[in-house]
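A single protein chain has been removed from this complex, and every other one stays in its place.
Just so it is clear, A and B label the chains in written order, and each chain counts residues from 1 on its own.
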Amino acid sequence: MIKRINPFLVVFAAACAAPLVVTNPSHQNFLILVMMSAQLGVAWNILGGYAGQVSFGHAAFFGIGAYTSTLLLIQFGVSPWIGMVAGGTVAMIFALLIGWPCFKLKGHYFAIATIAVAEILQVVFTNWTSVGSAVGLSLPMQQEGLKAFVFNASKLPYYYIALGLLIGTVLAARTIERSFLGHYFRAIKDEPEAARSVGVNLTRYKLVAISVSSFLTAAGGTLYAQKELFIDPASVMATSLSVKIALASILGGVGSLFGPVIGAGILTSIEEVTRQIFGGSGRGTDLILYGLIILVVAVYYPNGIVGGIKAWGERLAGREPGSESGR
Amino acid sequence: MSALLEVQGLGKRFGGLVANLDITFAIAPAQIIGLIGPNGAGKTTLFNCIAGFYPPSEGHIIFDGREVTGAAPDKMAMLGVARTFQLVRTFSTMSALENVTVATLLHDKRLSIARERAMQALEFCGLSRRASVVAANLTVAEQRRLEVARALGLEPKLLLLDEMMAGLNPAEVQEAVALVGRIQSRGIACLIVEHVMEGIMPIADQIVVLDYGRKIAQGTPAEVRQDPAVIAAYLGEA
Partner (left out) sequence: MSVEILLQTLLSGVLIGLVYALVAVGLTLIFGVMDIVNFAHGEFLMLGMYASFWLFALYALDPIFTLPFTALLLFAVGAAVYQTVIRRIIHASMLAQIFSTFGLMVLFRGLAQFLWKPDFRSVENSLVSGTVTLGALQFGLPQIVAGAGAIGATLFIWWFLNRTRVGAALEATAADREAAQLMGIPTQRMFTLAWGIGAACAGVAGALLSTFYPVFPEVGANFVLIAFVVVALGGFGSVTGAFFAGIIVGVVEVVGGFLIGPQLKLALVLFLYLLVVLLRPQGLLGRA
């Protein structure tokens, strides 16, 4: 439908043009953060929203991406761009190794297992001297420019790279959603046993989901490393990060394409606002807001904001919400 | 005529509980076999063993000349065995068309072709007008037919129907009987677990009767109706 395509292009055009209007560097940084969170949310959604395998351990992939590209850069001088692909590949292999036994687990057992895996990884990295242990790794910033993936003078290049990564991730999600994989994932999410009965190999397709999800999440990790120029286990592998990533999708609408983007926007805004008003997140106000939001969403709007908007829109059109599949 | 499905000496134990013991029978291509017996006789267990959801504790299952004992459900689907569920398990957030498409995708991953085939299956089951309705919003009778359509989407050689007529009114039962007849004329064999006698006796070629996990009788519906062992089993339950 024509109506579907236009908003997408409009938003894209707006996003490309935004830095011309938003010239304040800290506002630009805010937008970059939104896009980076959104990218992670969309990547998470492929596994958690589409295929229904809720992970609270995605920081593991993020951290693997960040550490892989950083270590390749520091120790072998490998370009961060190659490092990004390498990081994604390592994360994907790790995901396959972990996923294969863990996908036997259902529901909350799986969710807890993802927390366990990510926490174990964080503990290991915190005590592993060769990768910097708790002290972390600093990235070289002398070389600048696109090839070095470091930009000191202006943050604008990061903006467009983040936008590019976000668009790439959204396109990947959209392609999956509209392919046979989209049908299989939803079937696995709704009724795994029935899916098996029509020939869907659950483990194989869950592994497909986690491969794509982990690769893209890891790529986000590399971007983070190149932007912040410092990584340590606490900043790239913490469970709190995993929760935030999942939260973007939960809030925006698990299983919808743009839900995580909306959710990321709101969450990042909350973080910034509470930081401005209460000065630093040490006071827990952002946590209180997050908690309330999660609760309200979980209890009243399990399909997130996008789900709520859809239902409201359908009511306006005079139809019972959920009576016709929108796809 | 060589059998499509052969069940040989099949047994299934859950810990100390013997659900199936030494069950042997065969299904020929395009044949309709009814599986009946009092509650707790082990019908659904046998069903699940054939469909690949439980691995048998002993015995063999041979499908289309192939040893498939203990094969996983997705493998069985690929080989041409489709099933419905006693408590309806449609994909509740997906439309009727999408439900069946998941099945038709098995043999061809191209979405447009799979959708066409799915639409055909829906038409065959009288659900084409409801194609875009989300499964959760269909009536129970419609969801049962949707499960059949979905199973047919696999283009199976054998269809396992698990109590598809339970709770239907007489008119709906007749519709279901007609549907099974149409399925048989497509050359698809059916193994039907049923309690609704008016639904199975008129159409089955053979009836297999289970009681306490064992096969106690097999024959045409007329033969089975008069079998003293069968009568005793049902009377004994009352």
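Note that in this section contacts are C-beta pairs under 8 Å (C-beta built on N, C-alpha and C of every residue); 3 or more make two chains touch, one makes a residue touch a chain.
All of these numbers come straight from a predicted model, not from anything done at the bench.
Considering the complete complex, the chain that is not shown touches A. Touch with the chain omitted from the figure is made, among A:127, A:175, A:203 or A:269, by A:127. Interface note for the absent chain: among A:91, A:111, A:131 or A:241, the touching residue is A:111. Across the interface with the omitted chain, subunit A contributes residues 52, 54, 56, 101-102, 104-105, 107-109, 111-113, 115-117, 119-120, 123-124, 126-127, 239, 243, 250, 254, 282-295, 297-299, 302.
Note that only the chains that are shown with their structure count from here on.
Interface residues of subunit B, counted against subunit A in their complex, comprise 51, 53, 72-74, 77-78, 82-83, 85, 89-95, 98, 101-103, 105-106, 109-111, 114, 132-134, 136-137, 150-151, 153-154. Residue ranges on subunit A touching subunit B, taken from their complex, read 178-180, 183-184, 186-187, 189-191, 193-202, 320, 322-325, 327.
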